[in-house]
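Taking it in order: structure first as structure tokens, then the write-up.
Every protein chain but one is kept in place in this view of the complex.
Lettered A, B and C in written order, each chain numbered from 1.
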Amino acid sequence: MGVLIIDTIEKGVVHLRSVYLDSNSGMPMWPEVISSMLPYMSEHYGNTSSIHAMGNEPKKAMEMARSHVAELIGADPTEVIFTSGATEAVNLALRGSTETASEGKKGIIYSQADHRTVTATAEDLSRKGVRTAMMPLDHLGAIKLKEAVSIMDQGGFHLLSMPFASQEVGTFQPVEDLVKEAAEREVLVHLDLTRSAFQVPIDVKKQGIDLATISSNDLLGPKGVGALYIKKGVRLKPILTGGGHERALRSGSENIPGIYGMGKAASIVKKRMGDYVPQMERVRDALIDGLLRIENTHLNGNMKMRLPNNANVRFDFIEGESILLMLDLNGIQAASGSACSSKTLEPSPTLMAMGLKHEEAHGSIQMTLNPNTTIDDIQYVLEVVPGIVENLREMSPLYNRIGD
Amino acid sequence: MGVLIIDTIEKGVVHLRSVYLDSNSGMPMWPEVISSMLPYMSEHYGNTSSIHAMGNEPKKAMEMARSHVAELIGADPTEVIFTSGATEAVNLALRGSTETASEGKKGIIYSQADHRTVTATAEDLSRKGVRTAMMPLDHLGAIKLKEAVSIMDQGGFHLLSMPFASQEVGTFQPVEDLVKEAAEREVLVHLDLTRSAFQVPIDVKKQGIDLATISSNDLLGPKGVGALYIKKGVRLKPILTGGGHERALRSGSENIPGIYGMGKAASIVKKRMGDYVPQMERVRDALIDGLLRIENTHLNGNMKMRLPNNANVRFDFIEGESILLMLDLNGIQAASGSACSSKTLEPSPTLMAMGLKHEEAHGSIQMTLNPNTTIDDIQYVLEVVPGIVENLREMSPLYNRIGD
Amino acid sequence: MSRIEYSKKVMEHFTNPRNVGTVDDADGIGTVGNPVCGDMMEISLKVEDGRIEDIKFRTFGCASAIATTSMLTEIIKGKTIEEAENISWDDVVKSLDGLPPVKVHCSHLAIDGLRKALYEYYRKRQIYRPDLIPKDEESHHESSPECE
Partner (left out) sequence: MSRIEYSKKVMEHFTNPRNVGTVDDADGIGTVGNPVCGDMMEISLKVEDGRIEDIKFRTFGCASAIATTSMLTEIIKGKTIEEAENISWDDVVKSLDGLPPVKVHCSHLAIDGLRKALYEYYRKRQIYRPDLIPKDEESHHESSPECE
């Protein structure tokens, strides 16, 4: 490993091999999606609101995209509106529903399984006087059902937000049960499908979901686009007002190339998911199996009920950033905690909510795959990681102390 | 003309010629911008927040784009944040500044020279109890300075929003005077540069602007991107919360290809504006001159002090939509009122605020050029329009009555 | 909207309108709508032996306003007065293979114009037929956003 690192430092970004295991923070696009967007970047630059010929292609493109996204999640096209991404969709769901909720019932229930987008927005609303409550997580990262129900029973909440699965540790949430309990108490459910939509089929209609966030990049589509599913009858106030686009729920000239690309990506995911997911899961299982063979290494989250692309492991006695950096120097890109928290020194809130100790959270590494990840990639990772862990442990005062 | 139309209907979209004169509702992209974005759609799909190698290129791309946009408008890069478009930038400026304004000083001054994005947002804030007031326009479409000042003198307003020029009739606003008066009264100024940034140089620092909205597509860059200039020291609350991107003023994984494209477009505009604007203005002047040669035809807005790409004319006795449709059948794309209002039957609020009669507003057509528009295009338009106007007038009960 | 939202029939009548003009020595002329609202129509007709021998229109308005009046004159020409009285806006819309919802009011206006022309025809013959005067006549003349 030493030689490899020196090489890397001297030659810059030249790696023997590059393995991308940070799909949670950015997905490669389907090549067909890129090429499908180009006509809307060159010829068809019109505006859907225009009454002339140049408005026709954009209009058609947009409605086709809407159908594809709707189809992927089992919605009606009229129930899907496009946004600039998952963050905007989440904000619209949380803020928009708070505005229409009746006084005395403005309240949001969420958890540390949610992405920062949800927790930060709930915190902001809380500062503005909106009631909020956090559902606790079990040690595998799943929302505790009984506790969630007793929060709902306190009343005064209009919305429960949850991810389909924790993006960080991958654990599936008890969606069916929570939706049932919420419906009985007339609490709306917002489901964050970011990180799950490309790998787990969903039918929002059958499952009785009220609001659902989808990210385009997560479908291996373009960045800067997302969508919000709004069940017929659910009323929201817009957060972006203006020309009245998207049935006045989201104003702003539409990003036609992006939207078309998202639609195309959704249709590809729908068609190929059955092929690439089992494959991706096998590759991921090889990764987890290999990593757990390193001593004093543990899996965070649920072994079975987890996103097929997610591996989140912790290495005792050593710290996440130095592991990430060593991996990076060897051409392997991974993450610690969520992409956003890698800028801070704080341990991951999700891991802490699962009851991990600070030092356990600090030593956790998140590796997320995509359909392009190969078993060869993983073999390379498994060749490199044991050496890195060993080196860092040798330096660690914690390791020696235990080893003594 | 008759033959041409029949042809068109029977063969579909086949035109002898196609002339796009609706640049206000969608701009063609600089070809170099499209190609410059591709690497960020394929190889460099990482996230700027990632601490590994895949985060490097996106981070560099983003900061380069920020410099280019800042340079175009005379700002410091740290004063520019990226949004999903002009609508989001406007909403952030208006809503975000309202939240930080002190109680008793939450109020917005605007006008019908503003785009619907501004007026609709001001109306929404007004419904929420924020003070609002409209500055009247003169008959050429400019904000009346004295009246604007006396509104400011009433006190209780934190922000004055105005476009650099009316996007619809092209009239320049008295920016310098209004900024001076506003500054004396400690009222912030938000300047909407959409539609002017690609054709009129601006220096927000020298001009003492506090907030400025820029649209990427307006720079012949990609759709789905925009930017807000926020003068150092001006405080805003975000409308999209989450991962804390853009100094927590605009959360959401960045649309790197779009942002890079916007930056590239800004740099091209900066470099080439001096060449293409005089050329575009000459072409536009030929258009106006030719159209005004048709009898009972008038220019809306100011002949001299107008955006170089804007022609807005009204034809007495006939109605806008039928003119637009006839133009469209002959391959010419134009607009009536703003792009958004072409869906409704309402006359344009800008034209009405300028004191036009309903029927004058109904008979107005907006033609907006871009750097690709040629003098040949305009010659074709000038061949076609007189016949269309004559045909429609022959059908009009108003024309005959006058003619009698 | 253009080619997507308007039927071929509408486009055909818009680009090649039939019976444009004002009938000479008209037995009745009906003018409805108002330029303020963006729509104004004039229907003029000549009756012989209880049959509408000639009918013409002039319209200020959008493509569907023009197409509707054009189609109306084609439907009415040669019909008896009684037949003409019974033509409804729906008949006109159907003959045009439909109109976009926001444009259906054009067909109401065209029928109103026809009936006002017939009203005048009767009035000249000392027959008072207030039922032919559009109920919401006044509203067409308001310079209000409620222009139907």
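To be clear about the criterion, a residue touches a chain if its C-beta (ideal position, glycine included) is under 8 Å from a C-beta of that chain, and two chains touch if they have at least 3 such contacts.
Values in this document were obtained by computation on a predicted structure and should not be read as measured data.
Residue in contact with the omitted chain (choice from B:52, B:314 or B:393): B:52. Remark: the omitted chain is touched by one listed residue; of A:16, A:303 or A:395 this is A:395.
Contact with the chain that does not appear here is found for just one residue of A:45, A:317 or A:380, A:317. The chain not shown here touches chain A at positions 2, 5-6, 9, 12-13, 317-322, 325-326, 328-329, 344-347, 357-359, 362, 394-398, 400.
In this text, only the chains that are shown with their structure count from here on.
For this pair, chain B with chain C, the centres built from the Cα atoms lie 39 Å apart.
Averaging C-alpha coordinates per chain places the centre of chain A 35 Å away from that of chain B. Touching two or more other chains at once are residues 2-3 of chain C. In chain A, the residues that touch at least two other chains are 51-53.
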